[in-house]
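Right, I'll just put the structure down here and ask away after.
Removed from the display is one protein chain of the complex; every other protein chain stays in position.
Which chain is which? They are A and B, in the order written, and residues in each are numbered from 1.
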Amino acid sequence: MSRFLAGFAVGALMCAGSALAADLPGKFEGVTVDAKLIGGQQYEALYARIAEWEKATGAKVNVLSKKNHFELDKEIKSDIATGNITWCVGSNHSSFAPQYPDIYTDLAALLPKEEIDAFVPANIASSTLDGKLVMLPRAQFDVSALYYQKSLYQDDAKKAAFKEKYGYDLAPPDTWQQVTDQATFFSNPPDFYGTQYAGKEEAINGRFYEMLVAEGGEYLDADGKPTFNSEAGVRALDWFVNLYKAKAVPAGTTNYLWDDLGQGFASGTIAVNLDWPGWASFFNDPKSSKVAGNVGVKVQPAGSSGKRTGWSGHHGFSVTESCANKEAAASLVWFLTNEDSQKLESAAGPLPTRSAVWDFNIQQAESDPYRKEVLTAFQEAAKHAFAVPQTPSWIEISNAVYPELQAAILGDKTSKEALDAAAEKATQILEDAGAL
Amino acid sequence: MKGWRPPAPFLLLLPAVLVLAAVVIIPLILSLYSSFTPFRLTQPASLYTFVGFRNYARILTDLEFWTAFGRTVLLLTVALNVEMLLGLGLAMLVEKATRGQRLLRTIMMFPMMFSPILVGFQFKFMFNDNIGLVNNALQSLGLTNQAIPWLIDGSLAFFAILVAEVWSSTSVFAILILAGLLAMPKEPIEAARVDGCTPWQTFRYVTWPFIMPFAYIAMTIRSLDVARAYDIVKIMTDGGPAKRTELLWTLVSRTAYADARMGLANAMAYVAILLSIVFTVYFFRKLSAARTQIAAEW
């Protein structure tokens, strides 16, 4: 009987929930929502909309902190460690979210289904941990596509020479094998390099991970055991090693992070460059880039398994489990990721996570051929996107694996040796964490 | 002489001791405790599991840790000596200048005004093998037609970090030694000159003993001031590639926050503290000796 009553109560609550959903954002007179948001120029334009939400709902938002993403991660971990999850809304990221699975609540229970369905399904999937929708994706979705210098592919002399040497036509590459051929062909160190890649920290591990998937391998198997030291893994790592050996990438590439890569391509000394959407306007702006007007963008190439690379991630907002007024917090999260918010944010360049906003943006770009090319390429890229393995130890594994990857690239170890050593460390980490 | 009461030094020191206790000692005890636990940031409950010396045992047998340890000692030793020599030279050049003293001294301290984060980025971009200032300059001058991989090759990267570190911290030595030179009484130098000493002899036997305490103060300060170098190294190489430039500080902070293994990181930090203590006590001894010598001479 009591169970029946409880069930009834839950039903009533859900009804109330969906009644509220019909007129989001709702009314929360006198409620104060404490929030921790990712800071920085690129991210803060959106927060101007918070005032609108406050006006519509009568609630107040109290921004506790605004920080760079990595600093925010540190802060949230410190809060967990000291039992200080006293706030309601936090910025989140799909690559970091698995590290703190317990502190965030299931948004699917707080928001109407049709609102969640309006997001790109793949983004919702990578925001869901153990069946719990821990965040709503904002218009800060990242997957890499291939940027290239158009003029290189229009040069008849180069075309002829390339055909002669490799036996197929020189065109923007569609497989990673072609990237290797072309990068080797274009390179003329120290003045010009075929391509480049991020060489340290989570960045190289992420690049290796997506190459592994494109080669048909698996990072962790179904039981969560590291299996990246497979044959596919060796093939994937060899791609990086061989380019380095052939001097088709700058010698410093193993120390590059995203900033170095972006500056490198903009300096006009790199032929093709797998990179993030955030750089699109930077590359085509004559004030920041020498290759402005000469930039082509294409969906990322495929590996030998036929699958394309597509390591991706996105920012989002989460509501804490300990939040006193989850409905108000969820309403704020919804508001910051709704169509108007996503249109505002993606107008500056970042990629949206709602299907309707994708369509809207492409329509808007009709008169701007470069922007249209970018959006079309990234929309295609997004179709092949996949998130990192959902283990809380992902970042820790990355930190253990990347020095081994670097050792292989620099020639200190063979690919197989490096991967075996890395897999051993990763296994130990997972065992220590109690996952194996 | 009879005017002061016994508790005077106690009263004078009390405020400093209180602040240090609140900000350093209490947190230090907490972190000492956590170094005996498998504390993970993301699992707060792990703070209450006691594992004895397991973290320390792990570190003591960890080759990577000791490599980083050795490299840190090497970097500190080389950097401190280079900085002291350059700082001494700089202070003497500036002290000798007859005009524009204030401007010169201000310029001398210029590098100290840059946030270490910025220094890290600046030198990373300067030493970039492809578009960096250093390689561009070398190539333009025709000194090389190679792209020198400054931040990749182990010893070149060590050198690049050293340059950044020396650039940003030589000022500390220069300003302290200069302050010492300024505070120095002129009579002994005059006396030495009258006695027919060569400039080198005057420097070696009169000036140097006098400014030595200041040099040791600077040395100690610098050997303690690990945070500054950490920010620079973190941004320039973050210990990479393939751990070729891994230092204690980059290792500890990665373990602490990115890996969230605070317990283990604190154990490492305590070994690092031991290292600092050894350096400090060493310089402190030197300082006391130098002081006694001065006291004996004057």
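One rule holds in what follows: a residue touches a chain if its C-beta (ideal position, glycine included) is under 8 Å from a C-beta of that chain, and two chains touch if they have at least 3 such contacts.
By our rule, contacts and distances are computed from a predicted model.
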Candidate names "histidine kinase", "Maltose/maltodextrin transport system permease protein MalG", "Acetophenone carboxylase" or "Acyl-protein synthetase, LuxE"; UniProt protein name, chain not shown: "Maltose/maltodextrin transport system permease protein MalG"
Candidate in contact with the missing chain, chosen from B:51, B:73, B:112 or B:197: B:112
Contact partner of the left-out chain, one of B:36, B:69, B:150 or B:249: B:249
On chain B, residues whose C-beta touches the chain left out of the figure: 1, 3-4, 6, 8-10, 12-13, 15-17, 19-20, 22-28, 30-31, 34, 41, 89-90, 93-94, 96-97, 101-119, 121-123, 125-126, 130-131, 133, 136-137, 140, 167, 170-172, 175-176, 178-179, 182-183, 185-187, 213-214, 217, 220-221, 224-227, 230-231, 249, 252-253, 256, 262, 265-266, 269-270, 272-273, 276-277, 280-281, 284, 288, 291
Chain A residues that touch the omitted chain in the full complex: 36, 39-45, 47-48, 63-69, 71, 74-75, 78, 81-82, 84, 93, 142, 191, 258-259, 262-264, 266-269, 275-276, 278-279, 282, 286-290, 292, 315
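As a working rule, only the chains that are shown with their structure count from here on.
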Interchain centroid distance [CA atoms averaged], chain A/chain B, Å: 38
Complex contact set, residues of chain A against chain B: 73-74, 77-78, 80-83, 99-100, 189-190, 193, 196, 199-201, 250-252, 254-255, 260, 263-264, 267, 269, 392, 395-396, 399, 402-404, 406-407, 409-410, 412
Touching residues on chain B, where the partner in the complex is chain A: 39, 41-42, 44, 47, 124-125, 128-131, 135, 139, 145-152, 157, 237-243, 254, 257-262
